[in-house]
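One protein chain is absent from this view; the other protein chains keep their places.
Letters are used for the chains, namely A, B and C, taken in the order the chains are written, and counting of residues starts over at 1 for each.
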Amino acid sequence: MIELLRQSGSSFANDINNLILLITVLAGFWLIVAEVVLFWLVWKFRRKPGVKAQYITGERKEEMKWIHWPHNLILICDVVIIVFAIRVWYTVKQQLPPAGSTIRIIGQQWAWRFVMPGADNVLGTKDDIETVDELHVKVDSVYHFKLETIDVIHSFSVPQFRLKQDGLPGRIVTGWFKPTKVGRFDIQCAEICGIGHGIMMSKLFVDSPEDYDKWIASHTPAAVSSN
Amino acid sequence: MAGHVDSHDHDAHTDSDGHGPAFYIKIWAILLVLFLISVAGPEISHHKAVILVTAFGIAIVKAYMVAVNFMHIKHEKKYIAYIMFAMLGAVFLFYIAVSTDVQMTSGSNWENASAKAVIEQHKDFQEHIEHE
Amino acid sequence: MGTTTPIATTRSVTGMPTGRLAVWWVIGSEIVIFGGLLMCYLMFRLKYPYWAMYSVHTNTFAGALNTFVLLTSSLFIVLAHYYAERKEELKAFGLIWATIFGGLTFLVIKGIEWTTEITNGFTITSSMFWSFYYTAAGLHALHVIAGMCLMAWISMDVLQKKNMHRVELIGIYWHFVDIVWIFLFPLLYIAK
Partner (left out) sequence: MATNHAEHHDHHEMSFWEKYVFPLDHKIIGLQYLLTGIIMGFLGAYFSYVFRMQLAFPGIDVPLFGLVTSAQYNSLITNHGTIMIFWFAMPILVAGFGNYLIPLMIGADDMVFPKINRLSYQIFLLSVVVLLSSFFVHNGGFGGAWTAYPPLSAKAEYNLTPWGSILWLIAVVLEFVAFLLGGINFITTLMNSRAKGMKMMDIPMVCWMIVLASILFMASAGPLIAGAAMLLFDQTIGTGFFDPARGGDPILWQHLFWFFGHPEVYVVFLPAMGIVAEVITTFSRKKLFAYKVVLFTTFATGILSFFVWAHHQFIAGIDPRLANIFTVTTLLISIPIAEMLFVYIATLWGGAIELTTAMLFALGFLATFLIGGVTGVFLGASGADIYFHDTYFVLAHFHYTFVPIAVIAVFAGLYYWFPKMFGRFMDETLGKIHFWGTMVGFNGIFMPLFFTGAAGDHRRIFDFSNFPELAVSSLQNLRIAATVSVIITAVFQFVFLFNFIYSMFRGRKCTVNNPWKANTLEWFATCPPPHGNFPVMPEVYRGPYEFSVPGRELDYWPQNEKV
């Protein structure tokens, strides 16, 4: 459902989509029931001349059941939602699958910097590629990211991935994603970070393996590639 | 505002405990003894448990004695004490949940690198304390 | 009209005088303010054991003396309440001023203590320990000052045998300020 508004592009995006669908169905059902009953009652019991209102305390058992049954049903719905929500949460935020590559994401006023491991796929070596406002990743490969910021709080958000994580100064937050669709997407900053918050946009390129290798080759720091 | 039945007289309220000055002085003396222990304890022993019990255990006892005997919470309606405990409960709830983030230096998929760095900076001193 | 007490104030549905009920709610709200601050302090204190290197510079003697002063002033104000109830306004008046004097002593000791610390270079920005130290003790000192002002104001009424119940109210508040110090003292001074 949510895909109609924003395509999904990561391995866990569908889990989130389905959770949203589940909540839409359950919560939507209750919304419609409540609204219909509300409007129906307003219509049915509109004031008519000579008709007196009834005296109902709502404290007798047969009256209370009208409240208690919905109450119990909602509890069941809640439990269902809790179970699915925590399962999705666990997949996205808690349990990290083994990494294909690890990248560093550094937020600052008002740009994203990315450090990619380069050809040797190890961070912290000479062939690391550092880019600003542009991130290249390989499709169908699991990435871990180490998110940090150097000044204020920023939030790394890629709507297609259904991924969002705040980065805080002083902290390193680890997360993961696995892009599944080739294309060019927006990276947003989703936490207000000062007057440039509205221009803090980066480009995300999910490349096919061939394109990705080409990009790596063309961007490996000159000092390394000449060796 | 003539003609109202409600009593105007607060002063009619008397202390139902009937304690005299002697009682209050006795409580005060006990508080002083506790206070001396709480100061002396950590001076005598640098053991962590001793400090915890003498300093903080006794602080709780002292606070309890002041609240019960000086603030007369024992003669107050029960719910006053409950309200105060509820407020304390809010405070501890805050501590329990927030300490998982603020008091820790790392957790599930995150680490507080700058806190670790700050601790690292003071490592020498830390060892110095532990040796003492 | 301005000075007439509303009927509402004189009612007592709970059986507690309105003033005392209100003071307890004030204390309830203060518990969360001080509690929140001290919990923040506690989290950092347990996170950074090296703060002991700062707390050794706090003056335990001054802190202890102040604890003694506040405990004693608590005794004075509870005795003032005792005599206020028995309409012995002169004794009550004297004890209230003894309490105010206790508060003053507390502030003087605190002043000397802080001056020494600041001249030794331990200011509020020196480290987070000192930030907490000055913030917590400062907030507490503000309460001491507020309590002293209220007591001075109440003592004037007491002399004329008016509003004697207020002695009890300020007493409860003062004991609370005392209790806060009972916890501040080990947290800031003793734990080294």
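Note that contacts are C-beta pairs under 8 Å (C-beta built on N, C-alpha and C of every residue); 3 or more make two chains touch, one makes a residue touch a chain.
This is a predicted model, so every value here is computed, not measured.
Novice: Going by the touch rule at the top, give the shown chains the omitted chain contacts.
Specialist: Among the chains that are shown, those touched by the missing chain are A, B, C.
Novice: With respect to the chain omitted from the figure, which of C:Y48, C:F122 or C:F185 is a touching residue?
Specialist: Only one listed residue reaches the unshown chain, and that is C:Y48.
Novice: Against the chain that's been left off, what residues of subunit B make contact? List them.
Specialist: Interface residues of subunit B facing the absent chain: 1-2, 4, 86-87, 90-91, 93-94, 97-98, 100-102, 104, 107-110, 112, 114-115, 118.
Novice: Using the touch rule from the top, list residues of subunit A that touch the missing partner.
Specialist: 2, 5-6, 15-16, 19-20, 23-24, 26-28, 30-31, 34-35, 37-39, 41-42, 45-48, 51-59, 63-64, 66-67, 70-71, 74-75, 78, 81-82, 84-90, 92-94, 109, 151-153, 155, 157, 159, 162-171, 173, 185-186, 188-199, 201
Novice: So that we can see where the missing chain sits, which residues of subunit C does it touch?
Specialist: Output for subunit C: 1-2, 6-9, 11-14, 16, 18, 21-22, 25-26, 28-37, 39-40, 43-44, 48, 124-125, 127-128, 131, 135, 139.
The rule is simple: only the chains that are shown with their structure count from here on.
Novice: Taking subunit B out of the count, group the remaining chains by whether they are connected through touching.
Specialist: Leaving out subunit B in thought, the network of contacts falls apart into A | C.
Novice: Could you find the chain whose CA centre sits the greatest distance from that of subunit C?
Specialist: So the chain farthest away from subunit C turns out to be A.
Novice: Quick check for you: compute each chain's CA centroid and the global CA centroid, then name the chain with the smallest gap between them.
Specialist: Of all chains shown, the one whose C-alpha centre lies nearest the global C-alpha mean is B.
Novice: Which pairing of chains gives the most C-beta pairs in contact?
Specialist: By contact count, the leading interface is B-C.
Novice: Starting from the mean Cα coordinates of subunit A and subunit B, work out the distance between those two points in Å.
Specialist: Roughly 43 Å, centre to centre.
Novice: If you average the CA atoms of subunit A and of subunit C, how far apart do the two points sit, in angstrom?
Specialist: 49
Novice: Touching two or more other chains, which residues of subunit A qualify?
Specialist: Not one residue of subunit A touches more than one other chain, so the list is empty.
Novice: In their complex, what parts of subunit B are in touch with subunit C?
Specialist: Touch list, subunit B to subunit C: 1, 4, 6-8, 10-11, 13-15, 19-21, 24-25, 27-28, 31-32, 35, 38-39, 42, 51, 55-56, 59, 62-63, 66-67, 70-72, 76-77, 80, 83-84, 87-88, 90-92, 94-95, 98-99, 102-105, 115, 118-119, 122, 125-126, 129.
Novice: Subunit B touches which residues of subunit C in the complex?
Specialist: 4-7, 10-11, 14-17, 19-20, 24-25, 27-29, 31-32, 35-36, 39-40, 42-44, 46-50, 52-53, 60, 64, 67-68, 71-72, 74-75, 78-79, 81-82, 85, 87, 164-165, 171-172, 175-176, 178-179, 182-183, 185-186, 190-192
Novice: Which residues of subunit B touch subunit A once you look at their complex with the stated criterion?
Specialist: Those in contact with subunit A are residues 108-115.
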